[in-house]
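Below is one structure; the comments refer to it alone.
Only one protein chain is missing from this complex, and each of the others stays in its spot.
And then chain A:
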Amino acid sequence: MAAGSFLRGLLRRPTAVAGLLVIAAVVVAALFAPLLAPYAPDDQMFDGLSLEGAPLPPSAQFLLGTDTLGRDLLSRLVFGARTSLLIGLVANGTAVMIGLFVGVMAGYLGGFAGAALMRFTDLMTAFPALLLAIVLAALLKPSLWIVALVIAMVNWVQVARIAYTETRSLVERDFILAERAMGAGPARILGLHILPHLVPTAIVWGTLGIATTVLLEATLSFLGIGVQPPEPSWGNIVFESQSYFESAPWLVFFPGAAILATALAFNLVGDALRDLLDPTQRGRG
């Protein structure tokens, strides 16, 4: 499909445009955080707390208020976009890639190799994610990349399961048999005739996974294995502040809204992509 008509198709869908705008805003925030943030994210300001030492609600000086250490919430959210975007895209993207690869190979090869791959997948499903994370973090120095790695290791299994079942049913279809009858090799069948059919699944899982990965990162950070304070991420802002939910609700509300908006935006764009990339939907009501 021509890039022009693809773009036009995308822009004709108002929900997709809204999603794109939100994603663009997050990307801009992540890229230009130092320019956009009004304060430094780890600056514990003297006037950031009330006289009793409580965080300040949103005001003209601090647009989204301050946190319990007197840091500007807006600045922390803007810098936190970097972490969250990285986790959401890199960790999740890696998970989908691994899952697709394992699932498709297992489904296409079948037999002993397929069974071995799927039993390994089952083993990983049964493995507690947090335990794995703690082990990895103990072995390696905790950092953002470790978090991304751990999340990818944990999240690929569901994708692999689904890719496996879909591949199994695709392999049985006549058009794959027709390809074999024409003399197509496994690389061509897998790359041109099976993978394209899994694209919708991959997109749905990829976008659905973003919200859960951002939250998983928060869990890991909370346990001290993930993003190290004072470096901000949307997840750890929520976790740091959850005990102040009643006295300072903005501390949970704004990062929560950011996570929700980003996840929703990815879902909307993902839906539009799925429809646009599917030629069998074209010309239908």
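Rule of thumb we're sticking to: a contact is a pair of C-beta atoms (placed from the backbone, for glycine too) under 8 Å apart; a residue touches a chain by one contact, two chains touch by 3 or more; residues count from 1.
Criterion: contacts and distances are computed from a predicted model.
Engineer: There's a gap in the complex where one chain should be. From "N-terminal double-transmembrane domain-containing protein", "Cytochrome aa3 subunit 2", "Peptide/nickel transport system ATP-binding protein" or "ATP synthase subunit a", what does UniProt name that chain?
Structural biologist: "Peptide/nickel transport system ATP-binding protein"
Engineer: Have a look at A:35, A:60, A:131 or A:181 and name the one touching the chain we're not showing.
Structural biologist: Result: among the candidates, A:181 touches the missing chain.
Engineer: Looking beyond the chains shown, say which of A:168, A:193 or A:274 touches the absent one.
Structural biologist: A:193
Engineer: By the contact criterion defined above, which parts of chain A meet the unshown chain? Give residue numbers in ascending order.
Structural biologist: Residues in contact with the chain left out: 173-175, 177-185, 188, 192-193, 196-197, 278-280, 282-285.
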